[in-house]
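Starting off with a structure, shown below.
The complex appears here without one of its protein chains, the remainder shown in place.
Labels run A, B and C following the written order; every chain starts at residue 1.
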Amino acid sequence: MSEGPEQRKRPLSPRLSIYRWQPAMIASLAHRASGLILVLFVPLYLWLLHGMTGSPDHFEQVQAWLHSGLGKFSLWLAGISLFYHFCNGLRFLSIDAGWCESRRILRLSARIVIGAALVASVLLAVMF
Amino acid sequence: MGGIPTNRFGEVVYNGPEGERSCAGLYAIGEAACVSVHGANRLGGNSLLEIIVFGRACGNQVMKRLKQHRYHPALDKDCWQKGVERVESWLGELNRSGGSDCNIANIRLRMQTIMQEHFSVYRTDEVMREGVQRLETLAAELPEARLSDGNRIFNTELIEAMELENLMSLARVTAAGALARIESRGAHARDDYPDRDDTVWMKHTLASIRDEHVKLDYKPVRVRPMTVESFPPRKRVY
Amino acid sequence: MSEMIALSVFRYDPEQGDKPAMQAYKVPMSKPGMKLLDALNYIKWELDGSLTYRRSCGEGVCGSDGLNINGVNGLACITPIAGLKQPIHVRPLPSMQVIRDLVVDMDHFFDQYRQIQPWLKTETPTPEHERLQSPEQRAELDGSYECILCGCCTTSCPSWWWNGDRFLGPAALLQANRWIVDSRDEAMGERLDQLEDSFRLYRCHQIMNCMEACPKELNPTAAIDNIKRKILARKS
Partner (left out) sequence: MKLVKDPGSARSGFKDWYLQRLSAVVLAVLLPLPLALLVMVYTGQVDQFGLLDIIDHFVSRLLHTLLIIALIIHAYMGLKVMIEDYVPIIGWRVSLIGAMLVVMSGFGIWWLAIIWAWGG
């Protein structure tokens, strides 16, 4: 079917801007976001590892940076990203395996991982 | 169960001068059709018979006919005009003054109300006679109805208007047929004629609208099954 | 005077070609248990005959009036007004070409349904009577056969928004699974071959908007995962 000129002009109905965020959708997007943060954390980690396995001077520098504000924040961010990615990853794996596939459990588990990540982020912030 | 009369192959039939003729290539099945196998009531399981038996029979008949007739005869080159005229008559008279009582939804609601008040489950001659009158008056108003939407793309108000025209015709023939049938049968329950009368009324009502008037005709019910013995109809009791 | 309901409805007039805009309406609460479709009908029949939307059975069976209601997809005819925050934002199904107002072009959606070949495929000769199923085999179809193809799930799926040209979407995949789990169908291998593609099937990232949107309370996510497991079982 060839598309007439009127058809090509048809507007696209709004989507992301109007769709209401629901726990499962947040859980999925947060999985992506946390994964992305973890990937970005890899070069930082390598830089740290490089420093820690280098000379004692290097080690001290890394220690000092880790205890700086930026260092603490990076660790915190990577920590909760990993925690969330880990928890939701287990959730995804169990769903793939077909264990927790009822509508109720899917909703509940999304709430649980998001809630757990929020609690963990606060705890982590307090601990550092 | 009413509908477009068909034979057992799903082909639409009509009464010509030489008796019943089938209209080649025109089919009706399901809720639209009346093969003359159901009783006067619309029972839940009837649709299964329509789907499983007559749906298949009709499909087979369509295939058979298409194998014999690969091409349809040339269409009359003006055949589209009636349809277009019908649409244009609605769209063309868009801004005609008619008052708020003359919109589609209002007339439809009034039609539904008349059918509800005068042709509901238990009926009498007096009530139905008044109903037919009210309905005919309303039907005469229908040409005055107007659309508020003149858009030519996906105009659902236009569709509703055309549906209303069809519904109005159906309401009129239903009402006239019910008034004329002086007995009780199936879903047609009359307080003034509570009994079934098989000697006179075991027949289908054939209704048509000609020159703005409802015309009624009748044809016999098929009572002879093809492969098993026939059994005489009996009164249904609860 | 009865209670008034505030609505904000998506309007687009293809003849004017203007940008779509939201239009406000006020509708009286006419009866307890009033549904959103009743409000739309009131607008069309009493206030503004040009408002355009699809509707048919009015009881959640035909799947014509799938809409985005306050940000979530659902059927107008079975969505009670009472539970909705006002003004009720009514928009067409997301990420679809708008024909007019709330009416969208469903062609691509049904093309995708057609792509999964939604009919019984068999190799064995047709038996003299029916192809019988045990009650357990029949029960496998629960959760799939109820789908009315309203499009609420597919158009709620972000993966389908981004890659709808290639990702089949929840509705088509739920139906694909319906034939895969059908004991009478003999083309599971062929069906899985057709689906095993990083876009057609594996674009599902378990966002589960489909499940939240489904007016028949089905679970397309689980159906998609079941197809993935069938492919996994075949490979390992």
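Keep in mind that, in the parts below, a residue touches a chain if its C-beta (ideal position, glycine included) is under 8 Å from a C-beta of that chain, and two chains touch if they have at least 3 such contacts.
Keep in mind the model is a prediction, meaning the values are calculated, not measured.
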item	value
Neighbouring shown chains of the undisplayed chain, as defined at the top	A, C
Candidate in contact with the missing chain, chosen from C:18, C:59, C:107 or C:142	C:107
Which residue of C:55, C:131, C:184 or C:205 touches the chain not shown here	C:205
Footprint left on subunit A by the chain that the document does not show	1, 32, 35-36, 38-39, 42-43, 45-46, 48-50, 52-53, 56, 59, 63, 66-67, 75, 79, 82, 86, 89-90, 92-93, 96
For subunit C, residues in touch with the removed chain	107-108, 111, 114-115, 158-159, 162-163, 193-203, 205, 228, 231-232, 235
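What we mean here is this: only the chains that are shown with their structure count from here on.
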item	value
Chain centre separation (subunit B, subunit C; CA means) in Å	33
Length of the line joining the C-alpha centres of subunit A and subunit B, rounded to whole Å	63
Residues of subunit A touching at least two other chains	6
Contacts with 2+ other chains: residues of subunit B	153
Partner subunit A, residues of subunit C touching it in the complex	10, 12, 14, 17, 19-20, 68, 70-72, 89, 91-99, 104-105, 107, 156, 158, 161, 205-209, 211-212, 217, 219, 221-222, 225-226, 228-229
Contact footprint of subunit B on subunit C as seen in their complex	13-15, 44-46, 48-50, 52-54, 99-100, 103
Of all residues in subunit B, those that touch subunit C in their complex	103-106, 147-149, 151-157
